[in-house]
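What you see is the complex with one protein chain gone and the rest in place.
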Amino acid sequence: MIRRLTAGVPARALFLLGALFVGLLVAPLFAGDYVLTVLILILYFAYTGQAWNIMMGFAGQLSLGHALYVGLGAYTAAALYVHFGIGPWIGLLVAIPVAALTGAFIGFLAFRFRVAGVYFAILTIAFAEFARVGFDHFGWTNASSGLFLPVAQYARNDVWQLRGHPVMFYYVLLAATVMAFILCRALLKSRIGYFWLAIREDEEAARSVGIDVFHYKMIAVVISAAMTSFAGVVYAFYYNNLFPEQVFNISRSIDIILGPIAGGVGTLFGPILGSFLIEILGEGLRSLLESFGIDVPGIKQVVFGAILLLVVVAMPDGVWPWLARKLGLAERQK
Amino acid sequence: MPIDVYLNVAVSGVLTGLVYGLMALGLSVIFGVVRVVNFAHGEMMTVAMYIAVTLFSALRLDPLVMLIPIAVVLFAFGYVLQAGLINPFITRPEHSQFLLLVGIAIIIVNGLLIMFGPNSQNVQVAYAFDSFQFGPLIIDATKAYAALAAVAVSAALFIFFRSTMLGTSIRACADNYTGALVVGLNVNRLYALTFALGAACVGAAGPMLLLIFDVTPAAGPAYTLLAFVIVITGGLGSMPGALVGGVLIGLTEAMAGLVFTPSAKSMFAFAILVLVLLFRPQGIMGKRTA
Partner (left out) sequence: MKKKSQSKAAVSRRSFNAGLGAAGIVAGTAPFNIVRAQGAALKVGVLLPRSGYQASIGQDCQRGVDISAGILKDLGLPSLQIMNADTETNVDVARSRAEKLISEGAQLLVGAFDSGQTSAIAQVAEQKGIPLVINIAAAPPITEQGYKFVFRNFPTGVMILRDAFLNQKEVFQITGSAPKTAVMLHVNDTYGTSIQKGMAAMFPKFEMPYQIVQEIAYDPTARDLSVEIAKAKATGAEALIAVSRLNDAILLTRELVKQRWTPMAVLAIGPGWYEDQYLKTLGKLSDGPISLVPWYDPNKKLSQALEAALAKAHPGVSMSTNHVYTFEAMLVAADAYKRAGSADPKALADAIRTTNITNNVSPGPGIMFDAKGQNDKLKGSAVQNRGGKLVTLAPKEAANAKPEWPLKPYDKRG
């Protein structure tokens, strides 16, 4: 199994990957709370980016509404916890089917009626917005007043209830990111992965050689939605309050996809690298401007946007393919 | 509820819808011909709105008069943007275009915040609060003017695309990219011109909208989304389609607000979009291409 997953990967890449993993594993020992918070955000977006990438990068379906699945996961688990005292992991067992079914519903409608490309993207936004307004009226989750999870000080970390110090959330997200990475690698190396790539490159050609396009696109949407819902569960228990206006906001969907696009759509490591780059760029710019004594609201975003432009103009495929070539880490098969 | 309330709301919804349509026209041109996913569309319009605010406070020029010079400014802006930045992205995948335009959008939103501050701004024209009364029917004057302008601008565009040499070339480009190359059209220049034309529409729509809505730096993204909803509903690349889509969305929102609760009215607009995508993916007025 391990051999199959690592086949074709240069030893150097495996070594660097291992080093990064060990580095992340020991990071909380050295990182202050601020760095830890940033690392949590990085892992959160690396994980959600990876999940999004299954749909876009592998199967070629552009989703601009992934906040929908985050929100569904978050609200399902949080509501079960608040109303029935059901812990997040059991809640996850409900959240995953909820998100997966929603994904399947959207996928079914879209792929059945051959809604593709930008049209599909707008459809995903429409459903996310639909959910935002819907949850604004959904009394069981406290509508727009916001759903608050009880917060108390916890003497110890309770992973079973997801209550405790940020370090615990860090490791939960690290584990999730690693598992998502391995799962994506396994998927890419499987039959499904090859069919996805065929569909992504040329849907008509894929259909003509007998691939059941509808079926495999549905699998991509369902896996992606299910994975994303877990991020929502963590989000709910990390922040302890949910507002439809915030959770389902389009800007949340955009935040999820900036990383993988900047890092490299369709690559395995792109979402992780992209998430690091985006968060470090954001934090770095704030600190840099601060150190120059510049306190103008909005200026950080202007510089951030300009750098984003430069990156996408200079490296249209994302940073990772370029970096991998430079470091000699590219897979041998291409 | 008395019947005249329905009448008033319906008329107001149609007028608002026409104004929405005017805003979406530019996107229809850009998205329909150049095939660029202009995710900075609403933000470009807020630029036009702020130009109008600035000109109004400096020169007291009526937005209806400023419409043409601002359209010219946005035309130039659009041409430069397309030729300088967006053109290489035309053949790139949509997510790449998306990142590029989101970058542009972020710069515009926050640039406006730095330049104009966070407060909402508008223009105080003499007729800002006028309304016409016909029996039980009360019509908002600014909305009526803006709706008329929307119809006029789209008629002008329609004539341009049908009856001028340039317009026909652009349509040829949209219908058949390779064919246009084969017959020797300068596709890059045509694309830049088309994008500029789309931007000019936005430039015309901005001052008109300013009569009805206030502008804030953060207003852009919502307009972008609305424009996409309208264009897809109405039919990509169809001038009348944008107006029809706008009216349909405007009317749906108004009636849903009246009959159900206004806080859920945008849900109904999205429901219309979903239905159109599923049952008439080319849009209400669009041609079936595939």
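Chains here go by letter, A and B, matching the order in which they are written, and residues are numbered from 1 within each.
One rule holds for everything that comes next: a residue touches a chain if its C-beta (ideal position, glycine included) is under 8 Å from a C-beta of that chain, and two chains touch if they have at least 3 such contacts.
Please read all numbers here as calculations on a predicted model, not as lab measurements.
Touch with the chain omitted from the figure is made, among A:150, A:210 or A:328, by A:150.
Touch with the chain omitted from the figure is made, among B:217, B:235 or B:281, by B:217.
In the full complex, subunit A makes contact with the omitted chain through residues 23, 27, 30-38, 41, 133, 136-137, 143-146, 148, 150-153, 165-166, 239-241, 243, 245-246, 251, 255, 280-288, 290-291, 293, 295, 297-298, 300-301. Although one chain is hidden here, its contacts on subunit B can still be listed: residues 1-2, 5, 8-9, 12-13, 16, 110, 113, 117-120, 122, 124, 128-131, 133, 138, 140-141, 212-214, 216-218, 222, 253-254, 257-258, 261-266.
Everything that follows uses one rule, which is that only the chains that are shown with their structure count from here on.
Computed centre separation for the pair subunit A/subunit B is 32 angstrom, with centres defined by C-alpha atoms.
Contact residues of subunit B toward subunit A in the complex are 31, 37, 85, 88-89, 92-96, 98-100, 102-107, 109-111, 113-114, 118, 217, 221, 225, 228-229, 232, 261, 263-264, 266-267, 270-271, 273-274, 277-279, 281, 290. Interface of subunit A with subunit B (complex): residues 56, 62, 64, 109-110, 113-115, 117-119, 121-123, 125-127, 129-130, 133-134, 136-137, 250-251, 254, 257-258, 261-262, 265, 296-299, 301-302, 304-306, 308-309, 312-313, 316.
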